[in-house]
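Certain chains of the assembly are absent from this excerpt, and the rest are unmoved.
A, B, C and D label the chains in the order they appear, each numbered from 1.
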Amino acid sequence: MVLAKVVGTVVSTQKQPNMEGIKLLLLEKIDPVTIKGKNDFIVSLDTVGAGLGEIVFYASGSGARQTSETQGVPTDASIVAIVDSIVKDGVFTFQKK
Amino acid sequence: MVLAKVVGTVVSTQKQPNMEGIKLLLLEKIDPVTIKGKNDFIVSLDTVGAGLGEIVFYASGSGARQTSETQGVPTDASIVAIVDSIVKDGVFTFQKK
Amino acid sequence: MVLAKVVGTVVSTQKQPNMEGIKLLLLEKIDPVTIKGKNDFIVSLDTVGAGLGEIVFYASGSGARQTSETQGVPTDASIVAIVDSIVKDGVFTFQKK
Amino acid sequence: MVLAKVVGTVVSTQKQPNMEGIKLLLLEKIDPVTIKGKNDFIVSLDTVGAGLGEIVFYASGSGARQTSETQGVPTDASIVAIVDSIVKDGVFTFQKK
C-alpha cells in the first residue's frame, strides 16, 4: 500500500452510478521518512472516514475493491487505513496528534 | 484514479469485436494543482459521455471493467467520471464552466 | 491502453503450452503527438493481425486476457486494436496510409 | 516479486476490519547487487513473520492476496518470503546471518 496525505476533494456529478455516495478524495503521496508530499497525486475512494490533512494508506488495483464499500465499483484506489504512527529504524517519523 | 484531460480521439476499425460502439478517447494526464497537461497520454474507453477539453478521471486495470459498458471488454483504462471541481487545501484549483 | 508501433518479432520454442500459435510481437511505445518511438519496448501477443510498422494499442494486465484468443494465456499485454487515425486538439497526428 | 528490506512498522487503528491482526510493515526497496535501500518505500502486510532488518520479497497486486492470511483483504502488497541468500553471476550478494 502507498502512504499519502489527504489534501483535498474532487466533485463529480456525471459518474458511474455505483460511485454515488462514496467520497472522492485527492491524495498526495508522501515520503514516509520526512512525511513531505512528493507532488504526485491520485483520486481515491474513502472507506474509513479519512479527513483533510490525515496520513493514510490506500490499496491500489483490484485490492481497492476488497471492501464492502467498494465491491464492484470501478475504482483502482481506495483508502483502507488512517495512519496513527510510522516508525523507521526505531524512530517515530510520524505520530497522529 | 488518475486525473486527465480529454485531448482527442483514436479511430480503429480492426479491433476486438466487443470494443465496437465504445468511444476511444485520447487522454493527457494532468497536474491537479495547475491543471496543466503532463505530456503523458493514454487511450481510454468512455463510459460517461465525456467531451473534448473536459477534465475526467479514469479507472485503470481491472477497475476499468467494473461498468456495464465495459464488462468483459479488453480494456485497462475507462473514464468513470467527469470532474466538476477540484479543491486542494481549501482552494479551488478547477471548476467546470 | 497504450499506443505503440509494431517494430519486430520475438521467437520462442520453449514457452507455456497455451502460448503456442499466438504471434509474439515486439512493440515500441510511441508519443501520440509526434508518433515517434519512446525507446520503451514490450513483448505483446497479437489478437488482431497487426503487421510490422503499424500503430496499435494494447491492453495491459488482466485486460490482455479478455479476448477469445488470449483467455487463460499467461500474458500481461495483448494488441487489441490497429489504429486508423489519431486526432489531438482537432488536428490529425496520425493517419494510416 | 520485489526485493526489499523491513525498515519499520506502521500502526493504524481506524482501518478496514479484515486487516485487524495482520502486521503492517514499512519496506524499503533494495538494489539486489549492493543490498542498499533505494529510498522507495511501501506498506506491506506480513505473512511469514518477517522482522526488522530482514531482506524479503513481496508480491504486489492481486498476487498479494493469494495467501490464507490475506485472502479477501484489501491489500496490494504482502511479504511472501524471507530471503536467505541472493546470488548474482555466481557471486553471493547477500547471505542471511
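The criterion applied here is as follows: a contact is a pair of C-beta atoms (placed from the backbone, for glycine too) under 8 Å apart; a residue touches a chain by one contact, two chains touch by 3 or more.
All values derive from a computational prediction rather than experimental measurement.
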| item | value |
| --- | --- |
| Subunit count for the whole complex, all chains sharing one sequence, 4 displayed | 5 |
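Convention: only the chains that are shown with their structure count from here on.
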| item | value |
| --- | --- |
| Chain centre separation in whole Å, for chain D relative to chain C (CA means) | 33 |
| Inter-chain centre distance, chain A versus chain D - centres from mean C-alpha coordinates, in Å | 20 |
| Chain D: positions in contact with at least two other chains | none |
| Interfacial residue positions of chain B with respect to chain A in the complex | 1-3, 31-33, 47-49, 57, 59-67, 78, 80-89, 93 |
| Chain B-facing residues of chain A, complex | 7-16, 19, 24, 26, 41-44, 52, 61-62, 64-65, 72-77 |
